[in-house]
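The complex appears here minus one protein chain, its other protein chains still in place.
Labels A and B are assigned to the chains in the order they are written; within every chain, residues are numbered from 1.
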């Protein structure tokens, strides 16, 4: 936003005076809309940005609502794939980590289902497998070929893209489960030895241990470039919404 | 401020490094004054902005000091009345809610006492009535006609302005009192049926339950417009203080 010559107002913070006094999301966006030209809302409650968008007089960007959606992350992922591979179709995409709760993964699968000849390799421990509703309603309905495995190396030589994800503590009720799964996959140089030379390794960041730092200098590591793509796509989205 | 081409520096936050180290208000404003052209201070202690103004080399705006004053809110209220009604005199003003602790109400009564032919309808539960010192020193001294009632509908057909306020939790020592009073008045469409067609409904915001959302789309609901007036009056105040 700043690069566009605009400014950022910090509203809606968890402990800010108005929300702590019990103000509703609907009231907050009407008040903020009197000051701002656009609202980017990150909210712990699913659906809050939808309510906001219905009540606001200025455009509202959903910047993540609880375990639900995070649309600008998915736009970032699409721009990254498009720029790194030069195409959005004819791709074999490995998705690795927490495929059960990972909202970025569910959104990316949904987005990629619109393109031709996509193949998916779903890599997760069996307790964190892709939910049935994603498999039935998105993957199978769109006749996308897919394989499930818990071994990150088994199909690594087939992949055009490897999308790593973090196991997120807040998605688990039981901390022991979190500790068991958090270091289940650690991508390192050794595991990449059979991978394609033009593999693109992505990660929504922040990473914890899922990718060893010895991978950072590999030209296939695209996750820091992904941040730049994220900035550009959000700049584009703001311009689009402001009809500049 | 941003619309004026300026910028905002975030100082004086409750947990900021300097104040947590025991720095005094006087020192803080002298340091901040080295960076900023103007200081807007919101402080939990009554009188802190007064001390600040005496020590500061740049202008200080009191943006609320504890239970004491909140002058830019009152300027906002005056601009709202002036713009919505076209006048600041010859008005019958209903003030409803916590008239005992509500600092915005006390300030508004004081400000309106300077104008001609003002009538006040003071609507509150008897435990939250307007304090005697406000009635004697301001209302009676200025020979302002007033009525006290605990029934919001009794005089609603006489009002040009209805100023609703929130019952604030932090003003009560006993939480049970707060719970008893917080939903004492809930303005809704039904209660407005005898009100004038050009009534102006105001509220300093944030609201909790005092005004039902079914009133929001009524053209007489001025409380979201009030936010815009607040922005304009603060822009004007900043320009005035900077002598632009």
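Criterion: contacts are C-beta pairs under 8 Å (C-beta built on N, C-alpha and C of every residue); 3 or more make two chains touch, one makes a residue touch a chain.
Treat the numbers as computed from the prediction; the structure is a model and nothing was measured.
Residue B:27 is the one among B:27, B:89, B:127 or B:183 that touches the chain missing from this view.
In the complete complex, the residue from A:45, A:141 or A:231 that touches the missing chain is A:231. On the side of chain B, the interface with the absent chain consists of residues 7, 9-10, 18-19, 21-23, 26-28, 30-31, 34-35, using the contact rule stated above. Chain A residues in contact with the hidden partner, per the touch definition given at the top, are 2, 7, 10, 166, 168-169, 205-208, 213, 224, 227-228, 230-231.
Heads up, the rule we're going with is that only the chains that are shown with their structure count from here on.
Chain B has its Cα centroid 43 Å from the Cα centroid of chain A.
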